[in-house]
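What follows is chain A.
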Amino acid sequence: MSPNLLEVNQLATGYGEIQVLEGVSLHLKEGERIGLFGPNGHGKTTLLRAISGLIRPWRGSISFKGSNIDQMTPRAIVDLGLIHVSQGNTLFPRMTVLENLHFGAYPKKSWSRRSESQKKVFDLFPRLAERKNQRCSTLSGGERQMLAIGIGLMADLKVLMLDEPTLGLAPLMKEMLSEAIARITAEGIPLILVEQDVEFMMELTDRIYLLEGGRIALESTPDEVDEGEILKMYFGGGD
Partner candidate 1 sequence: MPQASPNKGKHLPLLVSLGVLVIFPFVNPSSYMQHLVILAMLYGVLASSWDLSMGYAGIFNFGHMALFALGGYAAGVSSLHFGLSPWLGILFGALASVLGAVLVSLPVLRVKGIYVCLVTFAFGQLCLHLILGQSKYTGGSNGLVMIPPISMGGYAFNQHNNLPYYFLALVLLVCSTYFLRRVVTSHFGVSIVALRDFEDLAVSRGVAVARQRLLTMAGSAVFTGATGAVYAFYLSSVSPELFGFGYLATVLSMILLGGSSTIYGPIMGAFVLTFISEFMISFGPWRFLIIATVIILVFLFYPDGIWAAVKTVGARLGLTPKAEQQ
Partner candidate 2 sequence: MELLDLQTILLSGLTLGSMYALMATGLSLVWGTLRVFNFAHGSLMMFGAYLAWTVCHSRGLGWGLSAGIVASLVGLFALGILLYQILVKPFMGRLNLVLIVVITTLAGSIFIDNSSHLIWGPRMKRLPRLIGGEFHLLGTSISAQEALVILLAPAILILLALFLKRSKLGMAIRGVEQNREASLLIGVNVEWIYAFTFGLSASLAAMAGIILGSIRFITPTMGGDPLTRAFIVVILGGLGSLYGTMTAAYIVGLLEATCMLYLGIYGTPPVLFLTMVLVLTFKPTGLFGTE
């Protein structure tokens, strides 16, 4: 039995005939928070989608608590507690905030606890509580992001995977999100955080991976690595 909660081994996959991941290996321990960064289009989202079961691996394996999960359906993976909050369009536009959240508790296990979970989410994101009966198409960008994460929190959460939660957000919003995510992980929830905003990511993670060209190019920790260097490396000279 491996000590790792989640393990990805030499994962290779893609879409149709286009290969995106060449052989990615990483791991996540209980209570750990890892970050994944790198240039756009190099496979970060693809990796999360492979873990949550939206696409199948071509080679390699993904295991959770020692068992292989790479042939499981997204539904089964959600039942295991691996929750993927994907990038961009993750909401149900014609439902209210409250409905969106309740929908997040869809699986049987989570459904019975939905009032509890909902309270926690509103506690974490008071803004959402204010807007709970509004259609989510009326929310601002930051509020939508909060809601997306909130939906993820309604499930029976064992591992939280966030794909670029700060995309397109103003600095004030990012602050709020950072605090909220820190509170979530403070309760011991393991986190996989995919981010473009390297600063944001380093505040919230224990270990980080650089994904470049479909491979892991660097594995390190926020203390050891030089932030300026990273930024230079892939922004070509500063933020």
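We take it that contacts are C-beta pairs under 8 Å (C-beta built on N, C-alpha and C of every residue); 3 or more make two chains touch, one makes a residue touch a chain; residues count from 1.
Behind the choice of candidates: all candidates are chains of the complex that A comes from, given by their letters.
Keep in mind it's a predicted model, so treat the numbers as computed, not measured.
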**Item:** Chain touching chain A (counting every copy) in this complex, out of 1 or 2
**Value:** 2
**Item:** Residues of chain A touching candidate 2 in the complex
**Value:** 52, 54, 74-75, 78-79, 83-86, 89-95, 99, 102-104, 106-107, 111, 151, 155
